[in-house]
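For this depiction, one protein chain was excluded, whereas all remaining protein chains were kept in their positions.
Lettered A, B and C in written order, each chain numbered from 1.
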Amino acid sequence: MSKKQYELELKVRDYECDLQGIVNNSVYQNYYEHTRHEYMKDVLKLDFAKLHEENIDPIVYRIEIDYKLSLRSGDVFMSKLKMEYEGLLKIVFFQEIFRKKDNKLVSKAKVIAVTLKNGRPVKPAVIMPNLTQ
Amino acid sequence: MSKKQYELELKVRDYECDLQGIVNNSVYQNYYEHTRHEYMKDVLKLDFAKLHEENIDPIVYRIEIDYKLSLRSGDVFMSKLKMEYEGLLKIVFFQEIFRKKDNKLVSKAKVIAVTLKNGRPVKPAVIMPNLTQ
Amino acid sequence: MSKKQYELELKVRDYECDLQGIVNNSVYQNYYEHTRHEYMKDVLKLDFAKLHEENIDPIVYRIEIDYKLSLRSGDVFMSKLKMEYEGLLKIVFFQEIFRKKDNKLVSKAKVIAVTLKNGRPVKPAVIMPNLTQ
Partner (left out) sequence: MSKKQYELELKVRDYECDLQGIVNNSVYQNYYEHTRHEYMKDVLKLDFAKLHEENIDPIVYRIEIDYKLSLRSGDVFMSKLKMEYEGLLKIVFFQEIFRKKDNKLVSKAKVIAVTLKNGRPVKPAVIMPNLTQ
């Protein structure tokens, strides 16, 4: 797999902000998930909804998120992603969010996923034959 | 069907509030949906997730919501529901939300739903044989 | 005010879909709100978050939503908006969502809003001096 970085430009929506006037912590998981799914679809040609219909479900196993700055109403940001394998079964996503106006790091995450087929872990290569590890 | 009113006590969660410091408008649809599903499960003995696995999907067709007061952080509220049939295919839910501390009306909604089986409308009685209209 | 239609292109995010595999009803209110706020910022030069800091809050008073089709994972859609005045105090937004691939109407909404300043209704023109009614 190429380690080329994937990048998505997104914009804060007002309903994502909470009573502190900043994007709620949980919403970053939405941003991170959306970026992973867009990456899977665009680059890996894997459709998350179609995989589910075939009883194949990539599942997040562990997530670590650091919050550095707060996104606010109107902020545009770049959501960046790199994917790596760890061992035979795990996929690790390194993700970062940068505020566009000053290119400052807002948040970063390490997301460890495994792929389940009929509820049992399978090697990622099984479902991603178009990839060479 | 009995026209007895169904009632659920719920509490605002801080992440449901937006930058105006009040519960976001869209969250009332979450409250209303949750109340309908709990009513279906508790009173009608219908499980929304199980129905979906049998290709039966109650679908909201139209919703009208009036907003009278704003719920805020910490507010406890009563979510009330009555169900009626309209014609052969439609089910109408009349729903209201009252703030508990002063029993004031916060919001009310009229929700019209139809039931789809394999994508086509069916009479509600088909899936609710334990009900007499 | 010009009655020119405002238009925003958006894409379904997988986390917006519920266990029926379709975008949850409440999420359309998110789409509709985001479109109104973008319209306010882009066309009317009004910043929702900044208005709130000045104790000015546009508030949704009533919303009517019709659901015609269901958006699904991967769908791109156009969110369209027209704004009109109704009487002295009300602003009405007519909103529609069209699925991009076949231009079919997915949902439409009528949203009635009032503007509160320090908790009391004010004429929209007060906060939008750059508009001629």
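We adopt the following convention: contacts are C-beta pairs under 8 Å (C-beta built on N, C-alpha and C of every residue); 3 or more make two chains touch, one makes a residue touch a chain.
Here the structure is a predicted model, which is why all the values come from computation and not from measurement.
**Student:** Quick one: say which of B:14, B:54 or B:86 touches the chain that got left out.
**Tutor:** Residue touching the chain left out of view: B:14.
**Student:** Just one of C:17, C:63, C:91 or C:109 touches the chain that is missing; which is it?
**Tutor:** Answer from the full complex: C:17 touches the omitted chain.
**Student:** In the complete complex, which positions of chain B touch the hidden chain?
**Tutor:** 13-15, 17, 21, 30, 33-34, 37, 41, 47-49, 72-74
**Student:** By the contact criterion defined above, which parts of chain C meet the unshown chain? Give residue numbers in ascending order.
**Tutor:** With respect to the unshown chain, the touching residues of chain C are 14-15, 17-19, 21, 24, 26, 73.
**Student:** Where does chain A touch the missing chain, residue by residue?
**Tutor:** These residues touch the chain not displayed: 19-20, 24-27, 29-30, 33, 48-49, 52, 57, 59-67, 70.
Note that in this section only the chains that are shown with their structure count from here on.
**Student:** If you average the CA atoms of chain A and of chain B, how far apart do the two points sit, in angstrom?
**Tutor:** Their C-alpha centroids are separated by 33 Å.
**Student:** Please report how many Å separate the Cα centroid of chain B from that of chain C, as a whole number.
**Tutor:** Using C-alpha averages as centres, the distance is 23 Å.
**Student:** Note the residues in chain A that touch 2 or more other chains, in rising order.
**Tutor:** Only 14-15, 17, 21, 73 qualify.
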